[in-house]
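The next block holds one structure in the form of structure tokens; read it before the comments.
Shown here: the complex without one of its protein chains, the others still in place.
Our next item is chain A:
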Amino acid sequence: MTKSELIAKLTSRYPQLVTKDAELAVKTILDAMAKSLAQGQRIEIRGFGSFDLNYRPPRVGRNPKSGSRVEVPEKFVPHFKAGKELRERVDELL
């Protein structure tokens, strides 16, 4: 499912909702989530999961093309942990 398919599903779920509003709603939610993580703030959605940041220490990497050493600075990367309901539902049909 892509973002536009998600928007289409939300529009068909709410017949009174125009596509433009569903588009804006999806954009608003995703932008707020991205902004929250970008500010170092975690996200917690009950029944879906939580997003937080994991620390990666600095390391010496290699440029795969030239083979030369490159210093990779320390950083944070986004991390998702599925919530109970999502975890159980994806595993159910197996």
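What we mean here is this: a contact is a pair of C-beta atoms (placed from the backbone, for glycine too) under 8 Å apart; a residue touches a chain by one contact, two chains touch by 3 or more; residues count from 1.
Here, contacts and distances are computed from a predicted model.
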item: Undepicted complex member, UniProt protein name, chosen from "Integration host factor subunit alpha", "Cytochrome bc complex cytochrome b subunit", "Septum site-determining protein MinD" or "tRNA N6-adenosine threonylcarbamoyltransferase"; value: "Integration host factor subunit alpha"
item: Contact footprint on chain A, counting only the chain that is left out; value: 1-3, 6, 9-10, 13-14, 21, 24-26, 28-30, 32-49, 51, 53, 75-80, 82, 85-87, 89-94
